[in-house]
Each structure stands twice: as structure tokens, then as C-alpha cells.
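Removed from the display is one protein chain of the complex; every other protein chain stays in position.
After this line comes subunit A, so read on.
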Amino acid sequence: MIAKKVTRKWEKLPGKNSFCCDGRVMMARQKGVFYLTLFLITGTCALFFAFECPYLAVHLSAAVPVCAVILFLFVMAMLLRTSFSDPGVLPRALPEEASFIEMEIEAANGSVPAGQRPPPRIRNVQINNQIVKLKYCYTCKIFRPPRASHCSICDNCVDRFDHHCPWVGNCVGKRNYRYFYLFTLSLSLLTIYIFTFDIVHVTLRSVFYGSVWCVAALTLPSTVVEVLVCFFTLWSVVGLTGFHTYLISLNQTTNEDIKGSWSGKNRVQNPYSHKNIVKNCCEVLCGPTYPSVLDRRGVMLESSGSTPCKTSDVTAATANTVTPNEVAFFSLQKTTSPLIPNEHSPDEAPPSIATTGHDTATSIPEEEDATGPNGSAPKAPPTTILVKESSH
């Protein structure tokens, strides 16, 4: 009857993600390397702005720090966008869907003699005259769509899974691949930029003071630090950017490349490639921005009053247009959240008992407790008091 606290769907999501800002931010659990990335980028840039830019702005051009600021902001925006967004996680199958699929599998396999292993769960689909095998994910209880893969670190199936990147602290998948690529590209440019102007700075100083280049360099310790960081970063980041440019031109993922899915043996070709570099690049970088299907900020159960669903996600639109009573009815009949694993449907009221559907309201709170909080953000208090609904 009384809404104690609104429970948002992210608090009950399975998988090993951590969430911040009430579900707006979604990352992997281990964030240590991500903090290192942040520290390296901001630290090096801070040194550059503090020690190089004053000299260069005066002796060279004011455009030098301005461009550096723009580049730096772009790099940070891309990094945070990659790290904080949903990479394209596929929600796990609800119990009804899972058992529906199980029935289909059993029907397809027939009866297995006792003692024999059942055949592997694979579905074949034909895409562009190529047979692609869809594997069954035992954790998520779905047949993975083509190009999806299960990330063991985050314990989620991710659509168009590329790889799990510890540097950004998140998986790279369909929804954030272009931000990841732009991050590596802009970081390469930023690294080259800082490296170049560090050299220019030292050269200018040595010319000005008439000293040997190396001596001039040693008088500027911050420059030395920056040059070292940039030098080592250059090799890895520029290499990574080149590698991903190659993958994009072929419309392949890192995962497929590592597994050699389209390496050409057995006359297997990439069915997703448009066979045209420009088209492939356009699709990956300028394609539509896919929405998240997770609805992290959706409200779990609606209170008896009107609940302002604060999520901007479209899924709230349907919930908002029905009355609270209607939602109550349907959420009692269906499972309450699409994202809780192994949740049992509320017991159906047997038709012989002449009651309304609302009698099953008491079974819901127990289900919520059974699953336990999964992947909650460390900052959010796990809530055990849920919104109880009443039809009266």
C-alpha cells in the first residue's frame, strides 16, 4: 500500500556489473585499470597545460593549447562514454521463454538414449548464403544472436561482442564500439600532439639558450615525463587504432578475428561484410545508435499512486499509459521484472477458486528476496523493502 522506496531495475539485474548514479552508469566490477587510464591521461595533460603551454602559447601560437584542450575534452568524452554505457547487454530469458526454448530443443533432438550425452545445442541460420551457427548460452538460457558472445568477466551476453577492455573498465560491444574506436583514435592524436610539442618545446629552448638539446631537455623534468609516457603509449594506442581500423574496414569484431571465424578456411566468408570498405566503415561508425534494452532506470513495481517513471527509456511509455490497476493485474500474471534469473512465475490462481487475480499479490515479495541483490552499485543501499501494490 505504501511506497517506501522505489526499486529500480538495475538493482536486480543479474550479471557482474556495477552501477552508479542510480543506474545511469554501468561498468564492470574491476575498475582499477580504468582509474589508471584516467590518471595517465589527465596527469600527462595537466603537466602539459601547466609547463609546456605557457611557453608555447607565447613563443609559438595560442592555438597550441586551444587545440590541446579540445582534443583532451574529446578524448575524455569518448572514454567516459565507452566506459559508462551499456555495451549491448542481452537480458536473460524469463522462465517462460527459457522453458519454451527447452521444449523446442527437446522436440528437435528427440529422445536421447540413457547414458548418452545430448547433442550440443546449436541452431543453424543462413545469412547471405552462409551457414552461421547460433550457440545456446546456458547462463542466459537463450540462443545467442549472431555475433553475440558471453563475457565471462561481466557474466552477460553482449550483442556484437568485440572484447572486454580493462582499460575502459567495460565490455566493448554493439552500442559502444564506435565510442571506443573514437577514443583510441583521438587518444592517438592527443599522444602524438603532446609528444610533438614536447619535442618542439625542448628544441625551442635549446635554440634560444644556445645549449645542447639534451641539456635543455634535462632542465624540463615534466617534459621528460610526458615524453616517456607518450612514447610508450604511442606504440600501443596507435597500434590498437590501426588494428581496429582494419577490423572496421572488414566489418569484423575482435572476437571473430581471434577465433578465426571468417579466416577463409572451408570457403567461409564474413556474411556481414558489405565487401566495400567505405560501406563497412559507414555502417560501423555512422550506423544507427542502438537503444539499450536493459531499462536500468525503470521502476520495478508501481506504487498505488502515480509513479513518475524517471527513465527516459521508451519502455516506460507503455507502462505509463496503463492504469496502475492494469499494471498490477498484468504484472501479477506475468513475471514482475524481465531481468531476474530463475524467478518463478506467480502461482496462477486455479480456476476452481473463484477469486480475482489480485490474490496472488502476496507471492511477489518472496520472489524478490530469493534472488538477492546482484551487481548493485557499492554506493546504493540494497533495498529489501519493495513497493507493495494493492488493488483496493
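One rule holds for everything that comes next: a residue touches a chain if its C-beta (ideal position, glycine included) is under 8 Å from a C-beta of that chain, and two chains touch if they have at least 3 such contacts; residues count from 1.
Heads up, the rule we're going with is that contacts and distances are computed from a predicted model.
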* Structure fact -> Its UniProt record identifies the chain omitted here, from "Golgin A7 family, member Ba", "General transcription factor IIH subunit", "High-affinity nitrate transporter" or "NADH-ubiquinone oxidoreductase chain 6", as "Golgin A7 family, member Ba"
* To do: Using the touch definition up top, pick the residue from A:F34, A:Y177 or A:Y272 that touches the left-out chain.
  => A:Y272
* To do: Determine which one of A:L13, A:V64 or A:L90 touches the chain that has been left out.
  => A:L90
* Asked: For the full complex, which residue in A:S61, A:N128 or A:S263 touches the chain that was left out?
  -> A:N128
* Structure fact -> Hidden partner sits against subunit A at residues 73-74, 77-78, 81, 90-91, 93-101, 125-128, 132, 134, 142, 145-147, 160, 179, 182, 271-272, 282-283, 285-291, 293, 295, 314-315, 317-318, 321, 326, 329-330, 333-334, 338, 344-345, 347-352, 356-357
